[in-house]
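Only one protein chain is missing from this complex, and each of the others stays in its spot.
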Amino acid sequence: MVGMSVITLDDLSVANITTLLNKARYIDTHRREVAHTCDGRVLATLFYEPSTRTRLSFETAMLRLGGQVIGFAGAQLASVTKGESISDTLKTVSNYVDVVAIRHPKEGAALVAAEAASVPVINAGDGGHMHPTQTLADLATLQSRFGRVNDLTIGLCGDLTFGRTVHSLIETLCRFGNVRFILISPKELRTPQYVLNRINATPSCSYEEVSDLTSVIGDLDALYMTRVQKERFFNEDDYLRLRDTYILDEAKLALAKPDMAVLHPLPRVNEIAKDVDNDPRAAYFEQVKNGMLMRMALESSVLGDTLPGFDAFENKEVAA
Amino acid sequence: MVGMSVITLDDLSVANITTLLNKARYIDTHRREVAHTCDGRVLATLFYEPSTRTRLSFETAMLRLGGQVIGFAGAQLASVTKGESISDTLKTVSNYVDVVAIRHPKEGAALVAAEAASVPVINAGDGGHMHPTQTLADLATLQSRFGRVNDLTIGLCGDLTFGRTVHSLIETLCRFGNVRFILISPKELRTPQYVLNRINATPSCSYEEVSDLTSVIGDLDALYMTRVQKERFFNEDDYLRLRDTYILDEAKLALAKPDMAVLHPLPRVNEIAKDVDNDPRAAYFEQVKNGMLMRMALESSVLGDTLPGFDAFENKEVAA
Partner (left out) sequence: MVGMSVITLDDLSVANITTLLNKARYIDTHRREVAHTCDGRVLATLFYEPSTRTRLSFETAMLRLGGQVIGFAGAQLASVTKGESISDTLKTVSNYVDVVAIRHPKEGAALVAAEAASVPVINAGDGGHMHPTQTLADLATLQSRFGRVNDLTIGLCGDLTFGRTVHSLIETLCRFGNVRFILISPKELRTPQYVLNRINATPSCSYEEVSDLTSVIGDLDALYMTRVQKERFFNEDDYLRLRDTYILDEAKLALAKPDMAVLHPLPRVNEIAKDVDNDPRAAYFEQVKNGMLMRMALESSVLGDTLPGFDAFENKEVAA
């Protein structure tokens, strides 16, 4: 992965993703050993729209590896956009840093950035496109809970039409194969056909579409919750009627397997009740940690910085 | 203090504060020795309202100890507040960092943050509540000027009704005892009764209320100046009549003891004339330095990071 830009998950092979998952697991238990992996490196976080949680995750990842960070976010960017193209900004910043994380409201901006830059660029979200490190965080959470990202029954619940994190997750899981998807949504917010086609094209994967969470929750290994936004509905009545169906609380959770994992890309509004937070099945704050770990794995990989001790760890794993 | 959150000064015992004062003194003269105390640590500065001077002080403190900083301030926070509770933000950020400094416009926000976080939280100001590290800076300045924080006559001058730094300082000095307070203010801006009660409840402390600075300045060991804001007055005439009485200049300072210390929480507007800055009695920029030193002492203490050489230093002090 050395020198590679990561704009969509297709830039990473299944083997690449597997390596990143292994690296994340290693980093989590070897914080001190990896703390100087990126000594002398500098990351630029170029956030043309604010996304504080994503920015802080990328930045912490680099700091925890011994590197440094420069950048801008939201309101500070006035002087950057003033008459300067993304290409020119990236050609400039390539003189300062070793790797860039970019967030931009326009689709395609991250690709333009990667083409102009002479250093690796990681897409931290551009318009409606994918946000690859969010999906990496989701995969790492399945991996840490189940020791695998396939051979699982995974429920995806809520807004399956507009929630791009679920589309990206489904597509990536199809590359690993052997997943049964339970797609739980009101009829207004069903999964788009192109995503269903992707599942259909994968012999080892299958799906069911249902509208009731409680009827299927008992079958699930993992439940991926998403926000159901009021403005997606045709009228207020439909929204009010349906909303509660897609709120996860301890009552609904009582019907689930004792080791089911609850994921959510965060921030949540009210689709997971507070009382779920202390349930051991709640995995969404772990997911935040996994996001940081995967960003550490990715940043060090595209920089070509070797994690001390990782090779021995991986060989031992393979031998075992 | 390891793992402790500091929301108000009541979270710190007199013994804790004494240790912090000793640590600050040690740090000031052993900058190089302590420069790696917090290697590998990360501080988050979560400033939901801008307070640049406070933020820079917390950040410098961590950097001077070898740690790193992430965070947001003011305009960058849009995406954080967008539908996410303080609790969820703190649960997220707890996955990234080792200690948090939070500033928020709402009273109680820092406590909510501390309860959600799994790492220590330091209150950098929330609404009308206390701002404990400001008072720590004030105490460190008395300590550095007089070698003690009691056995002193301390004048507090200006707006004693709304100035929360003076209330916090009085209450904390009462815990140390043996302080005589001279409360100097126009009648419109007198010290609130609950603060006077606190002094009355401390046998070793006493107070007098006066309206004229010049008549008492000669008695003072320290003079704590505050801003007198125009909008606190019922009418412009009163303001104009009284304002100058509470401006400290070289003429008034000529009446003071040669080793009196002038403190001010800063920023000042015009309540201390520029010509006072070069007077050796001016201690308000020293106070800024002491604020940073006390934040270094506090950050390292709640992290449980030992200052190299401090134990030997402290034992020698006790023996002497």
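We call the chains A and B, going by the order they appear; numbering starts again at 1 in every chain.
Operating definition for what follows: a residue touches a chain if its C-beta (ideal position, glycine included) is under 8 Å from a C-beta of that chain, and two chains touch if they have at least 3 such contacts.
Small disclaimer: the values here were computed from a predicted structure and weren't measured.
Engineer: Quick one: say which of B:4, B:56, B:111 or B:273 touches the chain that got left out.
Structural biologist: B:56
Engineer: So one chain is hidden, and I want to know which residue out of B:4, B:73 or B:255 touches that hidden chain in the complete assembly.
Structural biologist: Answer from the full complex: B:73 touches the omitted chain.
Engineer: Per the definition of touch given earlier, which of B:23, B:41 or B:64 contacts the omitted chain?
Structural biologist: If we include the chain that is not displayed, B:64 is the one touching it.
Engineer: Name every residue on chain A in touch with the hidden partner chain.
Structural biologist: Residues 40, 42, 44, 68, 70-72, 75-80, 82-84, 87-88, 91-97 of chain A touch the chain absent from view.
Engineer: Residue-wise, where is chain B in contact with the chain that is not depicted?
Structural biologist: Here the touching residues of chain B are 32, 35, 50-53, 56-57, 59-60, 63-64, 69, 73-76, 266-269, 274, 277, 285, 288-289, 292.
We adopt the following convention: only the chains that are shown with their structure count from here on.
Engineer: I'd like the Å distance between the centres of chain A and chain B, where a centre is the mean of that chain's Cα atoms.
Structural biologist: Averaging C-alpha atoms per chain gives centres 41 Å apart.
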